[in-house]
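Sharing a structure with you now.
With one protein chain held back, the other chains of the complex are shown just where they sit.
So, subunit A:
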Amino acid sequence: MDSRFTRAKSPVLERALGRPRSELSLAAFALLFSELVQYCQRRVASVAELQARLARLGHHVGLRALDALVARERPGRRETKVLGVLLFVKGPLWRALFGREADKLEQANDDDRTFYVIEREPLVNTFVSVPRENSSLNCAAFAAGLLEAVLGASGFPARVSAHWHKGTTLMIKFDEAVIARDKSLEGR
């Protein structure tokens, strides 16, 4: 602990939180993601476990991406309503991380806890060739984990899973408490 005070401050901490300075090549990310999936695949025994591992990695990314993003996109304000945070996810978050907004945001007809974020071609699946007929593996489980971390850390705990439906659908199921709180906020 002592060395922290005697050593010169790390330049990383001193940097201003400006706009992201540059973009990197998709090929590099695609290959990194492929190695990541291959690494996970070697250590699991089932598709469900593989998706769980990918979700955990996405979780790691989501937690860390959120703070910087909120500070940049919504300075001084916090999303307190479910719809607000979902629109934030669909728009600024997706744009900052994946370069474009998610295609659609829908609510389930019969369940007010469930929402769907739909993308025809998720960025992480750009070079993944697992057609939906062959396997239930959807590498967008990474994006699902990312989204789960973002929602959880924003105060809207939920379960997010990836499905093959209209392209790729991320199904978000909020906790009961979240919906109850949202309803009581509306009542005011």
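Everything below uses one rule, namely that a contact is a pair of C-beta atoms (placed from the backbone, for glycine too) under 8 Å apart; a residue touches a chain by one contact, two chains touch by 3 or more; residues count from 1.
Basically, contacts and distances are computed from a predicted model.
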item	value
Name under which UniProt lists the unshown chain, selected from "Coatomer subunit zeta", "Diamine acetyltransferase 1", "Transcription factor TGA1" or "Trafficking protein particle complex subunit 3-like protein"	"Trafficking protein particle complex subunit 3-like protein"
Option touching the unshown chain, where A:A48, A:A68 or A:A108 are the choices	A:A68
Residue among A:A52, A:L97, A:V130 or A:I179 touching the omitted chain	A:L97
For subunit A, the residues touching the chain missing from this view	10, 12-13, 20-29, 31-36, 38-39, 43, 56-58, 60-61, 64-65, 68, 96-99, 120-121, 123, 126
